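The complex appears here minus one protein chain, its other protein chains still in place.
== subunit A ==
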Amino acid sequence: MTHADQDADRPLLRVADLVVEYHTRAGTVHAVSGVSFELDRGETLGVVGESGCGKSTMARSILQMPRPLSGTVEFDGTDLTRLPGSSLRRLRPELQMVFQDPVSSLNPRRKIRQIVAEPLTIWRRGTRAERAAKAEEMLRAVGLDPADYGDRHPTELSGGQCQRVAIARALVAGARLLVCDEPVSSLDVSLRATVLNLIEDLRERFDLAVLFIAHDLAVVKNVSDRVMVMYLGKVVEIAGAGELYSRPAHPYTLALLNSVPRPDPGARRPEGVVAGDPPSPVDPPSGCRFRTRCAMANDVCAREEPPLTAIRPGHAVACHFPLQAADLSRQPEA
């Protein structure tokens, strides 16, 4: 199936029926239960959900750290789940990740230019001088002047600058898929904006596919083309960013949107928010996993699991009673 002429239409990443489970003393944790989606070159897919919904676990299992229990992860036509370790390792430079805490993900004993050049050193790319030049180019691309910052150590940099270094390191060896796991959650508002702008610029410049995980819905909307909402290991809704935020069809999506604090004192405080915490992924509810916190749930929701169904082109929702446009306009008045 790897005909060269198909390469162009094929999405860069195709995830199908991904399942991740952990065995603990308390029982089996159903962390990710059958997630499927596609992601294209130059596209950003945002992933939102509460802590424990499996969004980070999903991202890591796509990168095969650790490998998922079942499902397939096709990266440019190659199924990563079946790839032996050595071949997977050779693909690593193309599959990169940026973590939440930028300071702890950088080696404090190394200089910035060494940190950024390290992937090239590992892969023995070019000569020493070429690697140094490439690292400097990458530092400039993330907006850090190598003359100023190259010889500093991570502790001498702010959180936002460390996150730029982490991004430079991720991209230096030619990443095509960048997984960002809460990349701006530990940053101040002012630095957050710079890092988000930077991710946008680099996506365009290097035609990156970006999987962007965050719990802040406004942040996710800003960078994403499409957004996927996860709840307890399942995708409950996926749609284009504009569509999802203006016409959410899953009650959980609406509840998440209603919970976002608005920087506007005139904004109403919405009532349609969810109470309590998500149930334990060790023993997820029968049927629809969200039903225990859903105001609209009835017997069907407990009996049958709603499949992820397209309600409009590019907009799919897993709910027996998806919200209609009428529900949404009624909601704010309440």
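Rule of thumb we're sticking to: contacts are C-beta pairs under 8 Å (C-beta built on N, C-alpha and C of every residue); 3 or more make two chains touch, one makes a residue touch a chain; residues count from 1.
Rule of thumb we're sticking to: contacts and distances are computed from a predicted model.
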| item | value |
| --- | --- |
| Which of "Molybdopterin synthase catalytic subunit", "Citrate lyase acyl carrier protein", "Neutral metalloproteinase" or "Oligopeptide/dipeptide ABC transporter ATP-binding protein" matches, in UniProt, the chain that is not displayed | "Oligopeptide/dipeptide ABC transporter ATP-binding protein" |
| Given A:Val274, A:Cys294 or A:Cys319, the one touching the chain that is not displayed | A:Val274 |
| Among A:Met65, A:Ile122, A:Ala218 or A:Ala310, the residue in touch with the chain that has been omitted | A:Ala218 |
| Among A:Ser51, A:Ser70, A:Asn107 or A:Thr155, the residue in touch with the chain that has been omitted | A:Ser51 |
| Per the touch definition above, residue among A:Leu13, A:Met58, A:Cys162 or A:Ala241 touching the missing chain | A:Ala241 |
| Residue, one of A:Arg192, A:Lys234 or A:His315, that touches the chain absent here | A:Arg192 |
| Absent-chain interface as seen on subunit A, which is shown | 50-51, 140-141, 143-145, 158, 161, 188-194, 196-198, 200-201, 204-205, 215-219, 221-225, 241-242, 245-246, 255-269, 273-277, 332 |
